[in-house]
Every structure is written in structure tokens, then in C-alpha cells.
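Only a single protein chain was left out; the remaining protein chains are all shown in position.
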Amino acid sequence: MKTQEMLLNVGPQHPSTHGVFRVVLTLDGETVVNATSVPGYLHRGIEKLVESRTYPQVLPYTDRLDYLAGILMNWGYVHAMEQLMEIEVPERAEYIRVIVGELQRIASHLVATGAYAGDVGGLTGFIYCFRDREDIMDMIEMVSGARLTPSYMRIGGVAGDLPDGFLEKCQKFIDYLPTAIEEYNGLITGNEIFQHRTKKVAPITAEKAINMSLSGPILRASGVNYDLRKARPYSIYDRFEFDVPLGSNGDCFDRFYLRILEMTQSARIIRQALAKLPEGPINAKVPKIIKPPAGEVYAETESSKGIMGVYVVSDGSTKPYRVHFRRPSFVNMGHFDELIRGWKIADVIAILGSFDIVLGEVDC
Amino acid sequence: MENIFVNAAGGIRNLLESAGLPGLAVDLIVLTVIFVAILVFVLLNVLWLVYMERKVSAFIQCRIGPNRVGPMGLFQTIADTVKLISKEIIIPKNTNKKLFLLAPVMIFMPPMAVFAVTPFGKGMVALDLNIGVYYFVALASLSTVIIWTAGWTSNNKYSLLGSMRVVAQMVSYEVPLLLSIVGVVLLTGTLNLTGIITSQQSVWFIFLQPLAFLIYLIAAVAETNRTPFDLVEGESEIITGPFTEYSGMGFAFFFLAEYANVLLVSMLASILFLGGWLAPFGLTFIPSWIWLLLKVYLMIFILMWLRWTYPRIRIDQMMAFCWKVLVPLAIVNIFVTGIGKYLYESVRW
Amino acid sequence: MFGKGLLKGLKITIGRFFGKKSTVQYPEKRLPLPDRFYGKPDFHYDKCIACNLCVNACPNKVITLGTDTVEKKKVVTGYHFDQQYCLFCGLCEEACPKDAITFTDDFELTTYDRNTIGIEFVKQEQVDNKIKEIKQAAAEKAAAEKAAAETKVQTENTDKEQTTNKEGGA
Partner (left out) sequence: MTVQTISEVKTEIIAKYPQIELSEAGHFFVPVSQLADIMLDLKVSFGFDFLTNLTAVDHVEHFNVVYNLSKTTGPEMLHIITKVDRNEPKVPSMVPIWGGAVWQERETYDLVGIIFTGHPNLKRILLDDNWEDHPLRRDFQWEGGRD
């Protein structure tokens, strides 16, 4: 029998590439023989754009990197700037940052969880996750005035103090979260079909994960205990008690389930931060016109997708000489082509979903 | 109430006969009327099912669902159909135009043809075929070819993948479907659908053949290409599979035919396992056709409930599940049924 | 046991089937918006002092401020807000010392025409009124000054006269 390999273009317009991502698959029947990822359809040249903006003006652009975790992206940038300018952030601002940052992390993981359920065909799980994410979006809207692109952080602090009613709402959500997680576990995680679809699919060994510079839940699913919040605590993460959930097989199921476990830990952090929230100023004394000393800095924070690094080169003027964002999704995707070889089309979608990419971040 | 439709058909027949028409012409006209009635019944149900699916999925997902067009959004499907009719039918380049356009027209044929032999109530059957079950199985497998035609002529790689999946899936799941029905046929000794219903007078076959019912249910879900076996459409993987290139009414036909199939398999499930139009607990004051509809809608609801709960299975797992689990189980079921029947007949409790 | 998870899923979904729905019937019912919401921008002409801070703060050059100097006073002659490029980051609002640019909670910003999406906040009559006001104020001030100067001159003159008289007297 004569057989022929088939070239299939998945994307840039495809229901489950999570945006405008394209993979060119060479298929033998349903099995992937070769794969080439083609990102760049959402490339806006943010790194170039910000060269002509002043330092505070860079901030709204960071929102648009990982638009599912805007606050964490803000944080990465302001963290780097604070290191460059050696600014001491006031206590209260740090606590507020931790609270909204962890809320945003839960929101981002909820999208990942829900979208993953949708990717393997269970749309109901998707809607449930988005229903609960809505509460977080409301809270973020409350503090920052926008749902997706908050631009909430400022160099040396945050844009505004927590509004009235926020703490109660946050507390209520944290109390509610375990019930929601139980529901996801019942509907998605515990489902045998789901487990068949994801367990033992595309495992990544710990060595490979480190070698490929994977970060975030993908790295930890392979059993590598590397969470910047623990390994190199920035901000005030050394004051909170929380665990770093680890996977054992590094397969799709572990990558998925790790995010659910991380939500619980984030909730734990928020609970402690709410209890300890001090009074005080929310902004450090920062000059009106920000002119950092000439030099360069590279600082990392742990975003929901992995390590968010920001590299800023200053020439002493009001505009950055060069800003580079190390986007976790982008670096993680470097391993994708190699990983999907030999799996079925349905697995390709499952693997892509377990990577939880955001195209705004991949393409920058 | 009970005999409203039977009486209506009889009335027409009497009217025509009294008008002095020859017997053959009377038969022809009455049959045409019955078939048109069935057609209308099926189409109305299909429109309702689209609405119902949207409502059920919405309710399961904490939403409200369509509620703007008409009272409770009842006319939503009609509005959608009107929209689809008014849309342009796009035909891809370099395709076999005739086949491409023929497929959506043909897709309604198999389920419609099967409805000709299904009893809708006591005495309410258009053609009381002796080999009804056989006829159903034979015709139901026809839709494979039609969907495959659609996928092949679309000249699209996603459609091709989808249509290959159709062939693999539907051909495979025919086997357990058929084998699960064999259990029932063994018990009754007839292939006539009305005969099968009347032999459930004392006990429904779901209690005698629970395994067969389960296998039938799973195979039926697979036959209708619904989650967890919706690999053919597999929205997140291969867009909508064979229907990717269809627009406007072409797409609508496939979409509606899916619901006609759902209606069909649910009806067959009620007939084969749930006692058809027989009333449970002696509640005979409710007409038989209402009982059948109730059972059919219960089955449909279960199918929808499954669809909005489960994720999709993968192609190799699906095939393995069919050949390694369902088929052996069905064969075991046949053996057990056969032995059981033999014992029952020889012991004569 | 295999199938337990499947049954649990069915239990959850049937529970939700009969449970409370979370949809809000949007155009009729609306969720409350927080105070900080960044909706459609709003400009208060009278508060603006034409300091240009918002223009400089904007990352995307959305705002163009037209100014004119009338009687040594800055008058805002135009405030064009090119909404299609707005990032709704709120940096302009933060930069403004007089709260002249604020954001309302109107989020329905779609228009049928691309040309209508930019907002020109300042109306000509506002400018005219302002200029008139300033001119009037200036005129009044000038008149007052003139009057003051005249009285001053008069007093000076009388002073002079007195002194000359005195001198003359001496």
C-alpha cells in the first residue's frame, strides 16, 4: 500500500492554539512525524516601542505581554526598575502587590485549567473556571479600573490603595475557592476519560526540563523544585508559609493538576497577607521624572507561566536604552516542536494546552 | 387521545374509499400523508432539539441560554435557520461540485428512511416491516458514506482527517451496536420492532439486558458523533471535521441531521430497551405515543447530559475501547443471553 | 473503581443544571462598576490650566492640546482625545494636577464610523467664552489699573504740586 505524509497547517486561525499560533505538522495518518512552530503573528514590537517611551510609560505595555496575568507582568517590570534605582518599596505596597499578584495568578491558572478542559473537549469545565475567574476580574477591576490590562503597579509602589470592600470580597473569594476547586477536580481531574487523555502523554524528564530552560508549572511538573518565590524570594515572599507543589511524571496531567494545586497555595498566601496587611504609605518617594542611573539590570519574578525576567539598560536619560522581556511562554515553547513528535493530533492540542501559552507573551 | 393519529389516518382512508378511489391509490395517498406527517414530526423535533441542546448546555454551565427570540427564546433555532438560509454557499475550488452539494442533501436520507418503520405508538407505524431491526442497522450505516463524501469532496485536510475518523469510528461502532441488539432479538425471536415492544409487556429489556443497554448507549453516542466520541467534529482539534468547508444551508443540514440521528437512536433505545410505547405501572390513561415521546426525551436528555459533562476521547483509545472492551462484552452478553434463554426454556420456572 | 470519576462528573453537572444561574441580562441589567473604572474619558474645560502634563504622560500620544495665549494667559483652544489609540492606563489622569481629565464609567465605546471615535472635547463657544472672559477680566483689570494709575498719578501730581508749592513757598 502506498502511503503519503501529509502537511497540516494548524493555525494561525485554529480554535485551540490559544491565539494566533501556527504549527506546521507533518502527519503520518494521525501521528505527528515532524513539527515546526511558527510564532510571530501577534508580534507588536513592544521591545522597540518602549525605547521611545519614558520609564513610567513602559508600564501599560507590559500589561499586553501576558494579558491573562497583567499584574504579574507589571510586577516583573517594576521589580527590575526598583532594583535599578534601588528603591525601597513601602510595606503596605508590598502586601498589596502580593495580594493582587496572587489573585492574578489564580485567575491565570483558572484560565489555563478551563481552557485545558476545553481543549480536550469538555466545554463545561471551561465555563465553570471562567465563572469563578469573573470574581477575580471584578476585584482587579476594583483596584485598578480595568479587567485585563490593569497597569496597577507603579515604580516604587502601586497606583492606588485598596478600595473599600475589597478585603471582604477577597476574603469571601478565598473562602469559596476550595469548593470551586473541588468542583473542578470532580468534573475534570477525576474524570477517567480526561486522565486517559492526559496521563503519560508527552512526559518531560527533569534533566530535559532544566536543559530546555522550561520554567513555571511545566518545570515543576517534572519534579524540579524551582519556584523563584522560594528559591530566590523577591518582594516579601519569604514571610509567607506556602509549599511548592511538584509533579512526578512531567506529563500533561501533572502539568494540568499542578496549576490546581498552585491555586490552593496562592490562596494560602493571600490569606496570610490579608491577615498581616499593615497600614502605611503605598508609594515610595520616587522623583517625579524618573531618571535611573546609567547601568543595566536583569531581574526575575515568578509569573503564572514561569520566570518573567526583565532586562533594562539605562543610559541615564528618561527613556530606557533597551528593555528586554524574558517571557516564560516564549522560552517554554522552544521545547514544543521536539516534544510533540510521535504523538497524535489530539495530543498536540493537549500538549499545547498543558503548556498554557499566551500569544501576547510568546510574540511580545 | 390514544388513537387520535390512528383515527385520523383511518378517517382519511375512509374518506378516500368512499370517494370511490381504487385501493392502490388510497394506499398511496394515505402513506404519503403518513410520511409527510413523520417528516414534519422529525423536523419539528430536530428544531426543538437544537433549542433543547442549547438550553441544557446553558443550564449545566450556569447560563440561561437563548432567551431573546420569541418566548423563552423558543424561536432561536428558526431565526438561526433563516440566517443560515440567507448565507452564501461557498464552494471550495477544485472540488467535485455535484458530490459536494449532494452530501448535505443526502445526509437526511438514512434517519428519515428508518423512521418509516419505527412505531410511534400503539398501531402507529407507517410500515410494519418484519425485519425492522435489520433495516435500521443497514440504513444507519449509510450515513458513514455520506459524511465521508462530504469530507472527501471538501478538499480540505481537516475535512479529510475528519472523514477518515468517521469511517473508522462508525464502522467500528456498528459492531457493538449490532451485537447489543442481538441480545434483544435473541430474547424476542423477532426482528419486527412492534413485536419487540409487545414482548416487553411483562418486563422491559433494560432489566433483562442491562449490559446490552449500556453497550447500545455507548455505541449510540459514538454513532451520533457526540461527546465523548465526537472525534469526527472534534472542534478543538480538527475544527468541524468533514463540515469545515460547508457554509449556509449545507452546514445547517449536517447540523440538523445530527439531531435527527439523536432522535433516531433515542427512539430505538426506547423501543428496544425501555418498552417503547408501553405504559409503565399500568398508567395506560396516558396515550402510548406520549409515553414513547417521554422515554425518547429521557434518552435524549441523558445523551445531552453526557455530552456536556465529558471530555473527548482520543482516536486510538476510541478504537481500542470499541474492539477490546465493547465487542467482547457484547459477545459475552450474547452468550449469557443464549444460555439464559436455553435454561429458562428448559427449566420453565 | 473505573467509572467513579465519570459518575461524579455527572452528579456535578446535574447539580448545576438545577442550580442558580450566573448570567446577567446585560442591556437591561448591569453589574455595578467600581469607582476607578476607566471608561470613556471626560474633560473639564474650566479646570484645565493647559500645563501639558497629560500630553507628556500619555504613552501613546493620544492627547493633543491646543493652546493660545490671550493677554499673557494660556487658553485651551482644543483638547483632542484620539480614543482609538488609548490604552486606558490612567497615566494622564494621574498626571493631571487639577483633575481636568477624568474617566467615566461609560464602557460602550463602539462607533459605526472610525472618524467619530476621536473626541474633541473643547467647543468653540467655550473657547470664545473663555477668551471673552479673560479679555473682559483683562479689560476690567486694565481699567481698574488705569483708574488706579490715574488716581495714583493724580495723587502724585497733587503731591508734586504740594511739594513744588512747598519748594516755591520755601
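Here the chain labels run A, B and C in written order, and each chain numbers its own residues starting at 1.
In the analysis below, a residue touches a chain if its C-beta (ideal position, glycine included) is under 8 Å from a C-beta of that chain, and two chains touch if they have at least 3 such contacts.
Being a predicted model, the structure only gives us computed values, none of them experimental.
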Among A:K199, A:H324 or A:R341, the residue in touch with the chain that has been omitted: A:H324
Footprint left on chain A by the chain that the document does not show: 39-40, 43, 45, 47-48, 52, 208, 210-215, 224-226, 231-232, 295-296, 298, 300, 307, 309, 311, 313, 321-322, 324, 326, 330-331, 333-335, 363-364
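Please note the rule applied: only the chains that are shown with their structure count from here on.
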Touch-based graph of the chains, sorted into line, ring, star, complete or other: complete
Chain whose Cα mean lies nearest the overall Cα mean: A
Pair joined by the larger number of C-beta contacts - A-C, B-C: A-C
Rounded Å distance, chain A centre to chain B centre (Cα mean): 45
Intercentroid distance (Cα basis), chain C paired with chain A, Å: 36
Centre distance in Å when chain B and chain C are each reduced to the mean of their C-alpha atoms: 65
Two or more partner chains touched - positions in chain A: 124, 128, 131, 187, 191, 193-194
Residues of chain C whose C-beta touches two or more other chains: 6, 9, 12-13, 16, 22
Chain A-facing residues of chain B, complex: 57, 60-63, 157-158, 160-161, 164, 227-228, 230-231, 234-239, 308-317
List of chain A residues in touch with chain B within their complex: 6-9, 14-16, 29-30, 117-125, 127-128, 131, 187-188, 191, 193-194, 196-197, 344-347, 349
Contact set on chain C toward chain B in their complex: 6, 9-10, 12-14, 16-23, 25
